[in-house]
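Take a look at the structure below.
Left out: one protein chain. Kept in place: all the others.
Here is chain A:
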Amino acid sequence: MRSGTLGIQDPAPSVPQPISSTSRVGRSLSNPRTGDRGDIGRGQMWGRRTGALLRVRGLWPAGVLGRRPLSCSAASLAGNSSPQCWNCGGPGSHMRGDGFFCPQCRALQPPDPTRDYFSLLDCNRAFRVDTAKLQTRYQELQRLVHPDFFSQRSQTEKDFSEKHSTLVNDAYKTLLAPLSRGLYLLKLHGVEIPEGTDYEMDRQFLMEIMEINEKLAEAQSEAAMKEIESIVRAKQKELTDNVSRAFEQDDLEKAKEMLTKMRYFSNVEEKIKLKKIPF
């Protein structure tokens, strides 16, 4: 018998088939955590068991086909800890290239979990952002990674594309609104707003929030609602400016206090939006 070629007589089918649990060959290959069966190209259809069988019989070469399938399951599991391209084994995209595609084979790489939203959307890590530039960059990125552009590609790339697209959406949504942007920036600096009672918020401010909420609950006319909306908007703008200044002065505590106040107003804004929806 010839060795090392597809002409070998063996129980596995000679035509590549998608691996399913009914096939003896495929069972050992699925990732137990995600059920991911990995890319079905490149000799994996033969399966480890067949390879082991043939190795024992001295028929399976130790070379290319005998290689352990480190590739996709490991890559999709570990994110980007492996610097190599999962597809061609070449140097990963983080050394060169745009961070998405392998510079050698152009295969889509898994998202980098260590990359923050500012870096992803090509912004300085600051509170002030150019929202127009943000939107342009968002659209550029989606044109690169959106699943619609990967319908003909391998399952691995489809999965990566979905992760990328979701990440880009989250990043854009977070950085677009001042409140979420500020909170995210605080988080990057290791400051989080704790769950629980607000012992520090001054009573005057809480009364103000209470009164605005009560006014909104009682508002019957569109004019009344518009008035409340403009009050809240003015407050938010003032607070946004305060947050911006606090970050510029590196005063994270002040930024935290201002962002907390913004949160209370933001809840009112949400309620206004809900109230506007006709039932």
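Note that in this section a residue touches a chain if its C-beta (ideal position, glycine included) is under 8 Å from a C-beta of that chain, and two chains touch if they have at least 3 such contacts; residues count from 1.
Here, contacts and distances are computed from a predicted model.
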Self-check item: Identity of the absent chain, which is to be given by its UniProt protein name, from "Nucleoporin nup85", "Superoxide dismutase", "GTP binding elongation factor GUF1" or "Iron-sulfur cluster assembly enzyme ISCU"
Solution: "Iron-sulfur cluster assembly enzyme ISCU"
Practice problem: Check the options A:Ala132, A:Ala223 or A:Leu274 and report the residue that touches the missing chain. | Solution: A:Leu274
Self-check item: Where the unshown chain meets chain A, residue by residue
Solution: 17-23, 26, 35, 37, 155, 158, 162, 193-199, 201, 203, 206-207, 209-210, 213-214, 260, 263-264, 266-267, 270-271, 274
